[in-house]
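Every protein chain of the complex appears in place save one, which is left out.
By letter and in written order, the chains are A, B and C; residue numbering begins at 1 in each of them.
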Amino acid sequence: MSDMREETNPPASRRQRRKMHTGRLEAFSDSVFAFAITLLVLDLAVPAITQHDLLGALGRQRASFLAYVVSFATVGAIWLGHSLITEYLERTDSTLTRLNLLLLLLVSFLPFPTRLLAQYIGVDSAEKVAATIYGLTLLCAAGLLSVLWRYALHEHLVVPDADDTELSILTQRLTPGLAGYVVLLALGLVVPVVAVIGYFVLALFYILPLPLQRRPRQRPGTRR
Amino acid sequence: MSDMREETNPPASRRQRRKMHTGRLEAFSDSVFAFAITLLVLDLAVPAITQHDLLGALGRQRASFLAYVVSFATVGAIWLGHSLITEYLERTDSTLTRLNLLLLLLVSFLPFPTRLLAQYIGVDSAEKVAATIYGLTLLCAAGLLSVLWRYALHEHLVVPDADDTELSILTQRLTPGLAGYVVLLALGLVVPVVAVIGYFVLALFYILPLPLQRRPRQRPGTRR
Amino acid sequence: MSDMREETNPPASRRQRRKMHTGRLEAFSDSVFAFAITLLVLDLAVPAITQHDLLGALGRQRASFLAYVVSFATVGAIWLGHSLITEYLERTDSTLTRLNLLLLLLVSFLPFPTRLLAQYIGVDSAEKVAATIYGLTLLCAAGLLSVLWRYALHEHLVVPDADDTELSILTQRLTPGLAGYVVLLALGLVVPVVAVIGYFVLALFYILPLPLQRRPRQRPGTRR
Partner (left out) sequence: MSDMREETNPPASRRQRRKMHTGRLEAFSDSVFAFAITLLVLDLAVPAITQHDLLGALGRQRASFLAYVVSFATVGAIWLGHSLITEYLERTDSTLTRLNLLLLLLVSFLPFPTRLLAQYIGVDSAEKVAATIYGLTLLCAAGLLSVLWRYALHEHLVVPDADDTELSILTQRLTPGLAGYVVLLALGLVVPVVAVIGYFVLALFYILPLPLQRRPRQRPGTRR
């Protein structure tokens, strides 16, 4: 209760508020991710009822299904990356909260380029425009995720006892992904369909288990 | 605080991060389940306004209502199973998180086969295609739920003090459900409507209270 | 660590799991309530662009706005009642979880009768059908909320230190609401619009602050 004690050791209720703040950032983000990923299904149109060959009609909509799966995998991958990042976050600050809001703008915008892609794949020049808008959205989202992480590292917002090796593995993982999006964007100007499949592979690459949590812990007493 | 103690007993903040991770997996899953279950209502079309016999017009849409109720019960059943599983989970690992993402893909995809079913029930050959796609989605979702549970058991991710009887009851419950979906899928190729009603019964079977929590605790003085 | 201690005082991790279960029930319910309440806005149609008198066109859609506000108030009221109930819940059991799922079915179904109402208010005989379906949904939802509460009381699922006066105030509040819905349902067969306005008043009545939390606490040491 002395002044000094309060200085070095902030009161519990204040620390609690800080944590609550991170809690709401995560809760809000989770909801936005969940809605964006679920809204995608609304763009899968049921073929007109005059159609009797239902399987054939569905087959002709394969562009919609492709766009659906790629976008689902991408939102899933970004959510995974986001939850890894917040797992290491001890607290948030106002800049991080704003960066996060910008990331959510891109994630919740994604159903629109997905619709564009589903509708214009195979329509000569338009498919390149659609694939480019789609790829740019993915690139920006992946870029922001990386910025978010580097900002958190730079501002020492991560938990103090985090293992440096784990932190750098996460940092390394986020970088080639970015380069991949740039390459695929260029490829999309020539063969859009291949680029879209590339975006799917990239999302799977992000989704692949990071060695963070399964790493055998051989060395005794290394932590902290 | 000795080296040895730290090995067997990881620091509190690290364990906290682990819990947070499970927290986000649950929060994200809950949102996706909730959204998928609520989106179903969008497919209940209001009859055209030229129609004066509203009750009759609604009656002619009974396929929509049937599909709505069956899908609602199924998502509810999967959510129940999922929340039972996570109740026993102490922590998650990267594989479980990915399996969960795959389950969410199927759950959030379900509104599409539901729409298909609502529109094509009663349309000769097309209704069999619709019922099969619907059943396959349910089978895969139920299968993944079962895989999720067995994986968690196998990797010792469940809470250490869980009652073995409770665990095996949950395991047993998930298996006949799977067999049921396979039988109904075959039945759906002959009489699709009966299969759909079967899917409803199966969902109710999943929803039926498991004896897990009401089990009489014979030993005296168990509850405070 | 002796057997006896464990008997009377269940291990912490087990109690934690119980709480987590209630947590997911609340999280899932909150999400369904939130989606259902937000989905309502999708039914507010923007008047066709050929229309130049925008205010007049919006005025002619007043039935949509009325239905929107009544449904919003009702879902809000049910959410409030639900959160009051769960505030007193110490734990859930399998029956309560199923009753809750049934309540969510009704809440997430509400956008459909709302659309019906918005479209058929003022369309002679059809408006009575629409108002009756709407009222029945509200009656069932309010009824289930009441059943949920009585079941929780009966099965001693409420926190042991809850004030009996508070519990009975909540019980009393839920009953006249039910009677109100029955009266309005009958009224809706004669003058549907008046019934709909009545549903709004009823929702506001539910939303009105209960004296639970502001009650001046005069008597010293009465708690527990």
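We adopt the following convention: a contact is a pair of C-beta atoms (placed from the backbone, for glycine too) under 8 Å apart; a residue touches a chain by one contact, two chains touch by 3 or more.
In this text, all values refer to a predicted model and were calculated from it rather than measured experimentally.
Participant: I'm checking contacts with the chain that's been left out. Which of A:Ala57, A:Val129 or A:Val159 qualifies?
Facilitator: Selected residue, touching the omitted chain: A:Val129.
Participant: For the chain left off this view, which of A:Val46, A:Leu104, A:Leu145 or A:Leu170 is in contact with it?
Facilitator: A:Leu104
Participant: When the complex is taken as a whole, what residues of subunit C touch the one chain not shown?
Facilitator: 26-27, 30-31, 33-35, 37-38, 40-42, 44, 46, 49, 51-55, 58, 68, 72, 76, 79-80, 83, 86-88, 159-161, 207, 209-210, 212-214, 220-221, 223-224
Participant: Residue-wise, where is subunit A in contact with the chain that is not depicted?
Facilitator: Residues in contact with the chain left out: 7-9, 11, 13-14, 17, 20-21, 24-25, 27-28, 31-32, 34-36, 39, 42, 93-95, 97-98, 101, 104-105, 108-109, 111-112, 115-116, 119-120, 123-126, 129-130, 133.
Following the convention adopted for this analysis, only the chains that are shown with their structure count from here on.
Participant: So how far apart, in whole Å, are subunit A and subunit B when each is placed at the average of its C-alpha atoms?
Facilitator: Distance between chain centres: 25 Å.
Participant: Mind checking the centre-to-centre distance between subunit A and subunit C? Centres are C-alpha means, answer in whole Å.
Facilitator: Chain centres of subunit A and subunit C, defined by C-alpha means, are spaced 35 Å apart.
Participant: Multi-chain contacts in subunit B: which residues touch at least two other chains?
Facilitator: Residues 27, 31, 35, 39, 42.
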